[in-house]
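Only one protein chain is missing; all other protein chains are in place.
Up next, chain A:
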Amino acid sequence: MQPSMTTATRASLVPTRGAAEDTTEVTLTLTVAGQLCGVPVSAVRDVLAAQSITRIPLAPLEVAGGLNLRGRIVTAIDLRRRLGLPAREGGVAMSVVVEREGEAYSLLADQVGEVLPLPRGDRAPNPPTLDPAWREVSLGVHRLGERLLIMLDVEQLLAIAA
C-alpha cells in the first residue's frame, strides 16, 4: 500500500520508520446515512455484500438479526439503528464483520469504501457539535479533504445494553 501524502509529510516528525506502523491506523471507510466513518482494518474479519438476515425477536433494537458467514453465525448490528438514525430507504446494507471476545458481529453500513492509512497524530478530538449518539462511539475525527471521517470505536459500538 502506498503511504498517503499525510503520512509522508509527518514522516519528518517520526524518529524511525519502524514506528510508522504504530502511528498510522490502517482504516476501512464506510458510510452511514451519508456520514463517512472508519473502523481499524485490524478489527475487521470480513466484508460481505447483502446477506439474508434472520430477525431475532425481542433482541435489542440495534440488532438487525443473525446471518450465516460460512457456517458461522454472526450477529448483525445495524449502525443506523445503533446511532439512532432513520432506517435505510431501499438499497442493501453491506456487512463489516468484526470480532469481540471470540464472537463475530457484523456492522451493517450503507456503503463500504476503501482502505486508508490514517496517521494517528492527525486524529482530532470530537468536535463539540458532534451529536451525542455519535460522540459515544467515536474515537475522534479525521479531516479528509472536504469531508470529516469519524473513527468508530468498535468496542463501544458493540456495548449494547442487553
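Heads up, the rule we're going with is that a contact is a pair of C-beta atoms (placed from the backbone, for glycine too) under 8 Å apart; a residue touches a chain by one contact, two chains touch by 3 or more; residues count from 1.
The rule is simple: contacts and distances are computed from a predicted model.
Chemist: Just by its UniProt name, which of "Putative ABC transport system ATP-binding protein", "Chemotaxis protein CheA", "Histidine phosphatase superfamily (Branch 1)" or "Sugar ABC transporter permease" is the chain not shown in this complex?
Modeler: Missing chain, UniProt protein name: "Chemotaxis protein CheA".
Chemist: Among A:V32, A:L48 or A:L67, single out the residue that touches the unshown chain.
Modeler: That would be A:L67, which touches the missing chain.
Chemist: Among the options A:T54, A:Q111 or A:Q156, which residue touches the chain absent from this view?
Modeler: The one listed residue touching the chain not shown is A:T54.
Chemist: Need a quick check: the contact residues on chain A for the chain that isn't drawn.
Modeler: Residues of chain A in contact with the hidden chain: 52-60, 63, 65-68, 71, 73, 75, 101, 103, 105, 158, 160, 162.
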